[in-house]
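Left out: one protein chain. Kept in place: all the others.
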Amino acid sequence: MAEVAQKVAADIPDASYVNLGIGIPEMVAGFVPEGRELIYHTENGLLGMGPTPVPGHEDPELINAGKKCVTAIPGASFFHHADSFMMIRGGHIDYCVLGAFQVSQEGDLANWSTGETNAIPAVGGAMDLVAGVKNIFVITQHTTKTGEPKIVQQCTYPLTGKQVVTRIYTNYAIIDIRDKKLYIRELAPGIEMEFLQQVTGAPLHQD
Amino acid sequence: MAEVAQKVAADIPDASYVNLGIGIPEMVAGFVPEGRELIYHTENGLLGMGPTPVPGHEDPELINAGKKCVTAIPGASFFHHADSFMMIRGGHIDYCVLGAFQVSQEGDLANWSTGETNAIPAVGGAMDLVAGVKNIFVITQHTTKTGEPKIVQQCTYPLTGKQVVTRIYTNYAIIDIRDKKLYIRELAPGIEMEFLQQVTGAPLHQD
Amino acid sequence: MVNKTVASAADAVADIYDGATILIGGFGEAGSPIELIHALIDQGAKDLTVVSNNTGSGQVGLAALIANRQVRKMICSFPKSANSVVFPELYTRGEIELELVPQGTLAERIRCGGAGIPAFYTPTSVNTPLAEGKEIRHFNGNPYVMEYAIRGDFALVKSLKADRYGNLVYHKTARNFNPVMCTAATTTIVQAKHLVEVGSLDPETVITPGIFVQRVLEVTHPMEESVLVAENRRYPWNR
Partner (left out) sequence: MVNKTVASAADAVADIYDGATILIGGFGEAGSPIELIHALIDQGAKDLTVVSNNTGSGQVGLAALIANRQVRKMICSFPKSANSVVFPELYTRGEIELELVPQGTLAERIRCGGAGIPAFYTPTSVNTPLAEGKEIRHFNGNPYVMEYAIRGDFALVKSLKADRYGNLVYHKTARNFNPVMCTAATTTIVQAKHLVEVGSLDPETVITPGIFVQRVLEVTHPMEESVLVAENRRYPWNR
């Protein structure tokens, strides 16, 4: 997914405040185009998150939302959880890149629970992020491991938020969501329109 | 009113957090009994307010709620207005000493507006203080300049809060308010019970 | 590159428009961004709603903005003080509106504006005239008033230090409303006594993280309102 993460990074404007979800979204930080300065927010209380520390210089009390050790850039600031979520809920963060179980054609996101009876539900900050961040990008494999579409007409898993995702980056395409419809923005090399529709659970449109 | 302020100070337990209203209440800080440590809160963002600065050492950005220059004691802290009123509204301040236009026998307080048509209304933090501080003491002249009772059956001025005052300190007496009744706690030297009732607008009780 | 510094006070306030809501920091003169306010007088935007704890003193700063008839409405907790003459006069003549808000409710309404919370319940002002017409609701048997968030189109703020990211620290009780106002405006404009290099503010002691700030102007020698008032100064100076 490295090339996909690079695509995401290329689309985030200079000087943006960005929150990256746990997992694949974290890869985006590695691809900021030359000359651009992005400031990363991690919801556990740090603005100005820097790269992974040099081995031996980890501080178990300087971590990101995924509880991995990170660093703080010059110009960073620490704050408590209520202040951190003021930034999120209050609309101060420009971009959030999240993973997904499912995204609907209307931009509904399901990424916290498969709804299975015996699973331990865990939501973290996902619902706050989709409710408050100005632009919600999803980065995900286009299909599940068993080949099922993750982009669907309606999510069958419990929602994280309704009509929140504005763009989806997958290994096959970049898709915009506008007016409750999916619009193809870019196809990955070697991907045909017809194939893409086959592995997508909702109608795709072109401008 | 210095002796009255001294009485108030004597009744505030060691290690209390105290907010003093503008005017006569400020005098209380001058009479803390030996060996007691009180921590003064001023709602404009300082816990650990100290005495008036030495002339020539005033800082116009280190002031109290009355906008007079003050100092900060060792162990003080500065914070913003929303955090300051968390302390007040959240019930963290033990005592507040306020002035009054009127106090009713039920503990209603009127101290922000005379309700005159052409007056400029100004409330400041008074309504927050009476809503949030654990013990509200009033210090006031027993009557108005024209001899009218300030302790009344029902306030005629607009209220600051309802059933909030628990004790009144005047130049004539100390009066507790319990179960919507006035109880004489102490008479000033030379003040007779009969006289006190004459200058008080509601029935006085004795335990 | 993130660079929020602006070259002049005029640049800082250039796009403030007629009818805007402006949050102005300060408690009395402490923390009041007097140079930015004077630039707004020069700029001339009118029909403003101003949210500030007080209404200014003498004929400078916020009082001068009001005297210049740029303010349609004040939202504040304490509109009069020892040296305030402008607002009381206009108010008595019915020429300016006033929304009087208890100080803690004012601070919390602004914080909620910055935090994406549209409304909250508070015990403050229950059973008083300031709760009239507002929704009262009981929780655990006690009455509370519902209050709405306040947001500004612009905030004018004073700080001690700032860096180009917009990180701020304040000076003593000049902090007051400034940090919450930073969070609650679409465009937050800061005058800082010292513009410092990125990295020179300790991340543990930053009070306003830069995300809440859009513009930073260095004003190395801010005027002192009380001095100007004592000298009977009036802004614009040439009036």
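Here the chain labels run A, B and C in written order, and each chain numbers its own residues starting at 1.
Everything below uses one rule, namely that contacts are C-beta pairs under 8 Å (C-beta built on N, C-alpha and C of every residue); 3 or more make two chains touch, one makes a residue touch a chain.
Keep in mind it's a predicted model, so treat the numbers as computed, not measured.
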item: Options B:P51, B:G90 or B:G115, residue touching the unrepresented chain; value: B:G90
item: Residue in contact with the excluded chain [from A:A131, A:L187 or A:L204]; value: A:A131
item: For chain C, the residues touching the chain missing from this view; value: 108, 112, 115-123, 139-140, 142, 144, 148, 169-170, 172, 202-205
item: Residues belonging to chain B that touch the chain removed from view; value: 14-15, 17, 35-37, 39, 41, 46-48, 72, 74-79, 83, 85-93, 131-132
item: Residues from chain A at the interface with the omitted partner, ascending; value: 42-46, 59-63, 67, 72, 78-82, 84-85, 88-89, 113, 118, 120-128, 131-132, 158-162
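By our rule, only the chains that are shown with their structure count from here on.
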item: Per Cα centroids, the chain farthest from chain B; value: A
item: Dominant chain pairing [most C-beta pairs in contact]; value: B-C
item: Approximate Å spacing (C-alpha centroids) for the pair chain A, chain B; value: 54
item: Cα-centroid distance, chain A relative to chain C, in whole angstrom; value: 36
item: Rounded Å distance between chain B and chain C, as computed from the means of their C-alpha atoms; value: 28
item: Multi-chain contact residues (two or more partners), chain C; value: 111
item: Residues within chain A bordering two or more other chains; value: none
